[in-house]
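Of the protein chains in this complex, one is absent; all others appear in place.
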Amino acid sequence: MDLIKENLLTILILLPTVGAIAAIAYKAVTKDDSSQRWFALIITTLNFLISLLMFTRGVPAVGGFEFEQNVPWIPAIHTNYHVGVDGLSFWLVLLTTFIMPLSVLCAWTAVEKKKTAFFAFLLLLESAMLGVFVTLDLLVFYLFFEASLIPMFFLIGVWGGKNRIYAAVKFFIFTAVGSLLMLVAIISLYYIYAGAVQGSGSFDFVEILAAMQSGKLVLGSQAGMLLFLAFALSFAIKVPIFPVHTWLPDAHTEAPTAGSVILAAILLKMGTYGLMRFNFAFFPDQARETAWIFITLAVIGIIYGALVAMVQPDWKRLIAYTSVAHMGFVVLGMFSFTELGMQGAVYQMLNHGVSTGALFILVGFAYERRHTREISEYGGLANVMPNYAAIFIITTMSSIGLPFLNGFVGEFLIMVGMFKSNILNVTASTNWNYVAAMAAGIGVILAAVYLLWLVQRVFFGKVTNSENKKLTDLNAREIGLMIPLLIAMVVMGVYPKPFLERTDRAIKTIEARVMKSAGGAVEKTELDTKALENR
Amino acid sequence: MVSTALFFLFAGFAIMCAISMVYHKNPLYSAISLVGVFLSLACIYLTLAAPFIAIVQILVYAGAIMVLVVFVIMLLNLDDEPNTSRLKYLYALGGGLGIVLLAQTLFVVYAVSRTPNQAIDPNVTVGNTIDIGRAMYTDYLLPVEIVGVMLLMAIVGSVVLARRLSQPQLELVIDKEEERISEEINS
Amino acid sequence: MEETLKLIFPYVVVLIGVLLAFQGVLMIVAYTVLGERKVLGWIQGRVGPNRVGPWGVLQPFADLLKFILKEDIVPNESSKVIYYLAPFIALTCALMPIVVYPFGPTITTIDWSFLPYGIAEGVHTLRLVIAQIDVGVLFVLSITSVGVYGIMLAGWSSNSKYSLMGGLRSSAQMISYELAMGASVIGVVMLAGSLDLTRIVQAQMGSPWYMRWFIIPQFIGFVVFLISAFAETNRVPFDLPEAETELVAGFHTEYSALKFALFFMAEYVNMFTVSMMATVLFLGGWYVPGLSHLFDVGSVPYALISIGAFVGKVIFFLFLYIWIRGTLPRFRFDQLMNFGWKFLLPLGLLNLIGTIIVVFFLNR
Amino acid sequence: MEPNLATYLGLSGILFTIGCVGVVFKRNALGMFMCIELMLNAVNLTFVAFSRYYADVHGQLFVFMVMSVAAAEAAVGLGIFIAFFRNRQSIDVDTASILKN
Partner (left out) sequence: MSNFLLAQLTTPNADVTLILPEIVVALAGIVVMLYDSFFPKQKAVSGAIGMLGILISAVLLVLMWGTSYSGGAWSGMIAHDNLRLSFGLVFLMIAAMTILASTLWVDIEGVPTGEFHALLLFATFGMMMMAAGNDLVVIFLGLETSSIATYVMAGLRKGDLRSNESALKYFVLGSFASAFLLYGMALVYGATGTTNIPLIAASVGAAKFPALLLIGSAMMIVGFGFKVALAPFHVWTPDVYEGAPAPITGFMAAGPKAAAFSSFLRVFVLGFPLVAGAQAAGILHETWISLLAVLGIITILFGNVAAILQNNIKRMLAYSSIAHAGYATVGFVGAGLAKTAAERNEAIAAVAFYLFVYAITNLGAFAIVSLLGQRNDRRADFEDYNGIGFKAPLLSFSLSVFMLSLLGMPLTAGFIGKVLVFRPALESGNVLLVALVVVAVIGSAISAYYYLRLLVVMFFRERAVDWTPPKVPSALQTAIAAAVVAVLYFGLFSDGLIRRFSNAAPKAADVRAER
């Protein structure tokens, strides 16, 4: 057990890869193409169980990491395999391991061709995603960040819908373009560090951050801004923030269900995670300076996503656009630079992972039965598939942000954080923070409009399409896989304390870093302290 | 005095031959003009006190390389270059290149003549056979060995290229021919 | 005036020497033609030319007259400039190597006192070589290799397929055999330690002469040289380029009159120069063993006898040419190429390697 | 005007230029090849001129090597021309254009 605990993160990363190789080897030996899903299920579940061991250790100290491992990888260029989790990455790791078995289950029968490859790619993807969340070495981070593209590329391209090739290539190129600039920034940072400490450079997040905090490494404003933008661009594409979001609807729509689920639930979080982890920590000044841009874009994203979602005739595409809106919330919360807002942002990441993931799974169920995603093809499903309708409506509510369901907590925290924030107080006359918060509020209302309208169109009324009459309700596997998600929605909505408690210290660190370097004291608010007392 | 006259005589002849080589459309005339350039260059090497190089110039360039070239011209029985309209940009390119190189030459001449010339001692000669031979087998031993390998390789290479097609290669040609014919029939 | 004369005098001497030498060569060549016909006739049991002058001694001049008086035919479709140029190239390149051959020892005791004004005061030496250059052997080889242009261009410019074939064959043959020739020469050069022909002759002097003459240590080289020399000069049994039966006289089919005469002369001059080369390289050049005991080295009689010896040796080779022409049949072209590349060249190279080894160990 | 280093370099530069322009202007590969040989010769002249100037034999040896290279190149190049001619019945480079989309 200790051995596992010592190498917990490494095991988490490697286990799925090993599983993937085993699955392929099994296929090569036996020519059996149908039992690989068992491999995938067992491995992902095992991974989830192992990841639960993370609870055995407490919340890491401020600025610290648990389960740290730091071994040289390529000493010649001073890059190390350095992994660790803090409050920020903890839940994201858990979210990943939690969603993966579910997505395996939802692909159980949906995948008809080349099953081995499909599940192998899923497993590889899990490795890459976990790697992104736990690595603390910039180069290795970049490596996992890019590596996660390839399995997804294949998942969309091979098992996707009609327009899959376009979607896959677009997805890949958008993401790759941004991240390559990040590579330049990472290498530049290496040399800036080397110059600052008069020694060899480093890719290590902790080391560079320490140098920055101790004042040894001071970035010039111009260089800092360039580096910030290079990092931010790649993460913004991944999130995606408004003008660079166009790959997302295509990718979501064309991806197979499991792919969409993972894409929405986990991959998008890499962007927000990266922004919080690296951009805020390394470039607090620049983050503050550019906050207004990000907030504006986030607000635009929220409203735009909602409006576009409203007019989508395609069910899956509609949900894809909700992602744009929801991720806009996350960005908004992050750039409020209040503890509440950032807590909310992290919480909203998890919410989005659970709710939107669930929505995609549900759409997948319908698609598997009818092989169409046109909303107009459906109607009155509540009559033929009551269980399905019930689950779908609960999930919808969670996504809208109904109180006592998870979405509410996140959005509420974000909006409060935005109200409290003073980041946009440029002039005394207008408090732009309020404007932003209010715009976000409109976004919530719009979300209710389009999602409820969707529910109405799909589930209520009479069954007009004769093909819908033959539809069967969810089977045991499908219900079984929805149950954990539903539980998660409810728990997170009712009892957010353990979640917030874990992230609290990490968030405080980041906030302190961002605000302290502004010269101002860490802002404390009443609500803030209340939230903390909830612990 | 005499050497000056000789130099300018041969230099002029070399340039004339070179221009004539480029000008003539018939490859054989070009080849003969080139031989003229080689011979005059050999004479110019003599004025530079490099008799060995001068003779080797004739032996290698005029006596071996150009004989081969003329041989090939005769073997292939090449006609004049056709006077079809060549892509115009190539003329522009050639002209541009020529101007750039000419400017470069002028620059070189200017730069060199601006530098105070050290007088060359006419008695110091380094181009005798003995000097060359000694340097060749001491300092230049390695290059000589590389040249050996290279010439061997060139022999192998030209034999490979000139040999008749092997059976599979012939089949390949026939294959392609059939393919082409069938395509023509289809279209 | 006197000064000018004094200045000019050495040049005049050289000029006269050159004229004499060339004249001598041309005479010998002219009589080689006659000699060839006579000897061939003798071999074939015929009489040979005997109408012009006693025993036909004026035959060469009669031939010359005939060539000059004949109508000069130029083919219509030929490339005129090259057509005219070719025979000149051929003859020039044949004659050029003559300048570097030493045909006698340096005369050191020459007495110019019979000349007026003492214009030759203090000049006692006369080199019996027109130009003693550092790279004589290479010079000969390079000029010979340029000579092939005459034949090739003649073949090409005549615009006749026989001529073209002849030209092609000739150039292929010359290129091929030049390698073997070069390989055989290098052996000599290594033993002599110089590329200068005078030095090479000097290296063959001294006793015992039969060991010094390079024909002994370099016998294989000598054979290779001789064979390739035959090929280089397009003589029987390597006269494919001008094989009457196959190619209707080859590259000079379309040539007539004086231009043909030039080619004809070039061929015989080539024979002559190659014979000189063989003499210089392998038979000790002008050196007559033991002659220094009879006359002073550097004296005029010594020189004259040496020149005689030189000419005699050359004539021996010329006779060999004719003899072989009278006895051997002609090769087929592929045989010729195979022989050159697969036998002669390897043989030459083996000889070369052997020589290298021997020289290396002798010098340790 | 006594020929000096600059004169020789000028001559070699002019020859190089003519060769280079010729390569562009010539239509058939053999002509191009000859122009390249001319360029190599111009370079050789430069080497020999400098060799004389510095009284350094190495320049001449370089020339010697260049000549060997030229010979090797000629052997191979003419082989290539012949192979090309066999299939195409021409060595005009403008007809060598099947390798274009």
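By letter and in written order, the chains are A, B, C and D; residue numbering begins at 1 in each of them.
Basically, a residue touches a chain if its C-beta (ideal position, glycine included) is under 8 Å from a C-beta of that chain, and two chains touch if they have at least 3 such contacts.
Computed from a prediction, not measured in an experiment: that's the story for all the values here.
The hidden chain makes contact, of the residues A:16, A:84 or A:157, with A:157. Screening A:146, A:250, A:339 or A:478 for touch with the missing chain picks out A:146. Along chain D, the points of touch with the absent chain fall at residues 9, 16, 19-20, 23, 29, 32-33, 36, 39-40, 42-43, 46-47, 49-50, 53-54, 56, 58-59, 61-62, 65-66, 69, 72-73, 76-77, 79-81, 83-84, 86-88, 91, 93, 96, 98-101.
Take chain A: the residues that touch the chain left off the picture are 72-77, 114, 117, 139, 142-147, 149-150, 153-154, 157-158, 164-165, 168-169, 172-173, 176-177, 180-181, 183-184, 187-188, 190-191, 194.
Within chain B, the residues in touch with the undisplayed chain are 104, 107-108, 111-112, 115, 130, 133-134, 137-143, 146-147, 149-150, 152-154, 156-161, 163, 165-173, 175-176.
To be clear about the criterion, only the chains that are shown with their structure count from here on.
Rounded to whole angstrom, the centroid-to-centroid distance between chain C and chain D, based on C-alpha atoms, equals 33 Å. Chain centres here are Cα means. That of chain B falls 4 Å from that of chain D.
Between chain A and chain B, the centres computed from C-alpha atoms are 67 Å apart.
Residues of chain A in contact with two or more other chains: none.
Across the assembly, chain B contributes 52, 56, 64, 68, 73, 75 as residues in contact with two or more other chains. Across the complex, chain C meets chain B through its residues 79, 82, 85, 133-135, 138-139, 141-146, 148-149, 152-153, 155-156, 164, 167-168, 171-172, 174-175, 178, 194-195. Only residues 3-4, 7-8, 11, 14-15, 18-19, 21-22, 27, 30-31, 34, 37-38, 41, 44-45, 47-50, 52-53, 56-57, 60-61, 64-65, 68-69, 72-73, 75-76, 78, 81-82, 84, 86, 90-91, 93-95, 97-98, 101-102, 104-106, 108-109, 112-113, 117-118, 120-121, 124, 126-127, 131-132, 135-136, 139-140, 143, 147, 150-151, 153-155, 157-158, 160-162 of chain B touch chain D when the two sit together in their complex. Across the complex, chain D meets chain B through its residues 1-11, 13-22, 24-28, 30-31, 33-35, 37-38, 41, 44-45, 48-49, 51-53, 55-58, 60-61, 63-65, 67-76, 78-83, 85, 91-92, 94.
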